[in-house]
Each structure stands twice: as structure tokens, then as C-alpha cells.
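A single protein chain has been removed from this complex, and every other one stays in its place.
In order of appearance the chains are A, B and C, and numbering begins at 1 in each one.
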Amino acid sequence: MDIKPYVRKTHYYETDQMGIIHHANYIHWMEEARVDFMEQIGFGYERAVKEGIDFALLGISCEYKSMVCFGDTVNIQVSLTSLTVTKMTVQYEITDALTGKLRTRGESIHCYFDSNRKRPVSLKKVLPELYDLFTSLSVK
Amino acid sequence: MDIKPYVRKTHYYETDQMGIIHHANYIHWMEEARVDFMEQIGFGYERAVKEGIDFALLGISCEYKSMVCFGDTVNIQVSLTSLTVTKMTVQYEITDALTGKLRTRGESIHCYFDSNRKRPVSLKKVLPELYDLFTSLSVK
Amino acid sequence: MDIKPYVRKTHYYETDQMGIIHHANYIHWMEEARVDFMEQIGFGYERAVKEGIDFALLGISCEYKSMVCFGDTVNIQVSLTSLTVTKMTVQYEITDALTGKLRTRGESIHCYFDSNRKRPVSLKKVLPELYDLFTSLSVK
Partner (left out) sequence: MDIKPYVRKTHYYETDQMGIIHHANYIHWMEEARVDFMEQIGFGYERAVKEGIDFALLGISCEYKSMVCFGDTVNIQVSLTSLTVTKMTVQYEITDALTGKLRTRGESIHCYFDSNRKRPVSLKKVLPELYDLFTSLSVK
């Protein structure tokens, strides 16, 4: 399956007094891109929760390569770079939609947990369909 | 009881590219001031929820009188200006902590609802202690 | 000219612990819809600033009619309901994109100011093209 980049316009309220998009907003964008990724693969976040799996964030990181301004549109390319039965790593490449210039590289690490009993679980056991889907999409 | 103003430093991430605090943040500050108000009167928000009452926002408004910048500290004076058994109106006066200059006037209207069954209720019936407390503080 | 509603997906980070979209986000959405409105009429916000006009917010209000949840998409219909040479009133009707159910009604009042000298000006004098455009779109 070919994952399309998530396209995101910047908002005025995301700017700061330096005249650029404030860095905390990239964390929001990465979440939006994850949700979009789940929809693209046909297994929306809410369906995962309904079928018993939620995702807990273990860690997040961002490298800021160049600035984004109000009026810019960015493309966010999501890829699954590591997958085990208990956790996954997601990478994000944020580029300017017009020029392709790299803006930010990000990464988030998630574990799976039981959405009712709130404890870590094996995705392979609880939701094998989603585990197989993630496996097929995972970048080696 | 004498309600003290809620004192709030501004944050860098609250600024926008015009070099001032972005207007949406005042809505956050009003919420912070409401929570502080509940603590000052000895009936914290979480206790209200635990005892069966939650608050739903019916409306909110803000008049922007002068700008607030990063580095400024503001005082937010909360007052209950209207109270019935089903709803209440809260007013906010945001002034510069140093000069006393008026920055913003705000207002929010809330109804009470049953925190378990999620439907509107009479505060007087469900939590008379809090209703009486609000009544004693209400500005005629 | 026919102004199309601004279509907005809700984001996970916009939810609060009540399980709904937190009310402060509507203020953000109204801003996004204003920016979209300016683009639809062919006079983007940044062009206005470049040609000497910026907008200062004098007041904002929201009436919350029903709740919006993560996963919902809303339509935001913008209309200019009042226009003078020094200020304008913008109204927003936020409805569920699927059912058309009314979620929120909002209003914002703006004055025009000189983007260089930072003082209030007559839009009719400084940027008559934009004033005429607004006039033709203003709802009587």
C-alpha cells in the first residue's frame, strides 16, 4: 500500500512572536498524520479502540531543520520503522508542500494497551488483523 | 468571603506573530481562574464532580480592551454575577498586574448537569451546599 | 459570490477529559474559517497585511448548542453581518458536516488598523478595493 503524505495548512494561531510556527505544534501535526495514516490503511483509530486496543506514547522527538511560517503548507510523510508485538516506532518527515524542502524529522514510540483494562498487551494476540496490517506496511 | 484575583504569568508559546498574546488564550485563562475560584471557596472542581455535579458551558464572550505581551503578568478577578438553580454567569476582569490597566472583560454561562447521567439538573437539589455557597458569593 | 463553508476535521489533541472537543478550540476554528473566507474572496490575509491593513480583534463570543467529538467533521459558515469604514462583524455557524445539526454560533468584531503604524484606520480610505469587496458580501 502506498501511504500518501498528510497535507497540512498552517494556522495563524500556531505562530509565535518570532514570526514562525511555534515548535510545540509539530507534535500536534504528527498526531494528525498518525490518525490520517490509520484512516488510509482502512483501520481508523476509533475502530482500534472499539476493538480493544489503544496506544500509549512512550517517547517523542523532533529535529527542527528549517522554519515553517503562517501561509505555508506542509506534507507529512508517515512511516512505520519498527514493529514488535508490544510496541511500534513511527517516523515523520515534514517537508514544504511547494518546494519539498525538509522542515522537520520526528519520531514517536507507542506501546499497545487494552482499552478497557488499561494495561499493556500484545497487539498480535489482541488484534492480529491490525498487527498483520502494520507488519505489511513496516519499513525494514 | 473575599475572592483574590488569580495571578497569571504569560507564556512564550501563547504569543502570535503580531507579537502579542493570541486571543484564544484568554479563554484558557478564564478557565484557570474558575478552577482557582472553586479552590478559594473551598469546593474544588473535582470535589463537585465527585459529588455528582459537572458544569457545561453554554456561552462565552470576551471584549479585548488592550493587548497583553509575553513577560506581562495579569490579575484575573472572577465574580458570580447571576445564579439560578439551573445556571450561573461568571464574569472576569483581566488587568495588568503592574499597572492595573484593563486588558479584557470576559463572561461565561454554565449550566449544571449530573456528572453520571449527563443531563441538566438543579444545583439546589443535587448539591445544596454548593448552591448556598454560590448564593452567598453572588454579586447582586 | 457564494461563500462555501469551511470544512474542518476535529483533532484528538482538541478533546478534553469530558470526552468532547474543548470549547477554546472553537475560537481557533473561527480564525481558520476567517482566513479561508479571505482566500475564497480572492484577498488573502497576507495580501491585506502587505497592502497596509491588519485586523484587531475587539470582541468574540460563542454559544455552545451541542457537543462536538473527536472523529466528527464540522462545517463553518462565515458571514459578514455588519460593516462600517472602521470595523466589521463576522458571524459563524458551526454545524455537523454529516447531520447538519447546529453545534455552535459565534461572532467576532474586528477593527482595521495600519499594519505599519499600528493605529486604527478607515478601510475605505486605505484599501477601498477590500472595503468594496466586503460591502458586496455583507449580509444586510
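Criterion: a residue touches a chain if its C-beta (ideal position, glycine included) is under 8 Å from a C-beta of that chain, and two chains touch if they have at least 3 such contacts.
The model shown is predicted, which means the values in this text are computed figures rather than measured ones.
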- Note on the structure: Note that chain B touches the absent chain at residues 11-13, 28, 31-32, 35, 44-46, 70-71
- With the missing chain put back, which residues of chain C would touch it? List them for me. 12-13, 15-20, 22, 24, 70
- Since one chain has been left out of the picture, which residues of chain A touch it in the full complex? 18, 23-24, 27-28, 31, 54, 56-64
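The definition used in the following text is that only the chains that are shown with their structure count from here on.
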- Query: How would the chain B/chain C interface be labelled, same or different, where same requires over half of its residue numbers to be shared?
  - Reply: same
- Item | Longest centre-to-centre distance from chain C, chain (CA-based) | A
- Query: How far is the middle of chain A from the middle of chain C, if each middle is the mean of its Cα atoms, in Å?
  - Reply: 29
- Centroid spacing, where centroids are CA-atom means, of chain B and chain C in whole angstrom: 25
- Query: Of all the residues in chain A, which ones touch at least 2 other chains?
  - Reply: 12-13, 70
